[in-house]
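Down below is the structure, laid out as structure tokens.
Shown here: the complex without one of its protein chains, the others still in place.
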Amino acid sequence: MPAIEARLKEIGVTLPTPVPPVANYVPFVISGHQLVVSGQICAGLDGKVAERHQGKIGGGLSPEVGKEAARFAAINVLAQAKAAIGDLDRIARCVRLGGFINCTPDFATLPQVMNGASDLMVEVFGDKGRHARTTVGVANLPLNCAVEVEALFELAR
Amino acid sequence: MPAIEARLKEIGVTLPTPVPPVANYVPFVISGHQLVVSGQICAGLDGKVAERHQGKIGGGLSPEVGKEAARFAAINVLAQAKAAIGDLDRIARCVRLGGFINCTPDFATLPQVMNGASDLMVEVFGDKGRHARTTVGVANLPLNCAVEVEALFELAR
Partner (left out) sequence: MPAIEARLKEIGVTLPTPVPPVANYVPFVISGHQLVVSGQICAGLDGKVAERHQGKIGGGLSPEVGKEAARFAAINVLAQAKAAIGDLDRIARCVRLGGFINCTPDFATLPQVMNGASDLMVEVFGDKGRHARTTVGVANLPLNCAVEVEALFELAR
């Protein structure tokens, strides 16, 4: 079993079947040694965004639930990465995550929410999972989901 | 006539004269085999944002008008890409679009709005136009415009 698959099993993470794109875009593009993963929402294993992960952090949703949603979004990023390259061991580095948090205008502890995604990357990939990151609070996200995460990976040469 | 120019003509798209930058930034940068296009607002052929494309989707503007605005933003992306590389046939792939939708906090059908940009890329470039994408709803955009689109292209090697 490839090392990253074994690691996912060890930490109890199951990757969902990636949802096929519903529009004229694709969930990932490989360009040279870069893998670009489209913004992934915090859908669960069943491909649906749970009610508890819909809405605004600082409004109906707590930061803890937001962190959980960020982890789900990151799991979907990994599912798309696996669909893109087959074997996650081919990832040389998680270069960057972009984190978009659906929040009220007065909610400011955005980094703690995004840590749900960042922590997963490091749990899964170790030092290769340590990434640059940009986290911002937005007015809304697709399907009212709480968190959306996009990613850039470097592939092994 | 280059193939992409012919295709633009066929689908009735006229590229505007790209607007020169009004600040200390430039509308595009080529770095290695990547062409990075600055966020383009939904200005029309005259370089101005029509009144109907100013404001917030979910507020004064309908999703249909938003989709139209997204198409305009994507047309401006193409105009800048052409200014950057001369011949759009040099584009090997539209790698990624970033879509920023000016919306009210309760408007959630953001993907449908952004499809106005994505659809154009695929109309123009075919499979090379199928891109990774991140769509988020934001508090506001330059000049109160409804949609802003940024792009990353891979150039033929």
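As written, the chain order gives the labels A and B, with residue 1 at the start of each chain.
Just so it is clear, a contact is a pair of C-beta atoms (placed from the backbone, for glycine too) under 8 Å apart; a residue touches a chain by one contact, two chains touch by 3 or more.
Just so it is clear, the structure is predicted and the values come from calculations on it, not from any experiment.
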Cross-chain touch to the chain not pictured, restricted to A:Asn24, A:Gln54, A:Asn76 or A:Asn115, is A:Asn115
Using the touch rule from the top, list residues of subunit B that touch the missing partner.
-> 22-29, 31-32, 36-39, 56, 98, 100, 105, 138-144, 148, 150
Touch residues of subunit A, complete complex, unshown partner = 33-34, 93, 95-97, 103-112, 114-115, 118-119, 121-122, 129-139, 152, 154
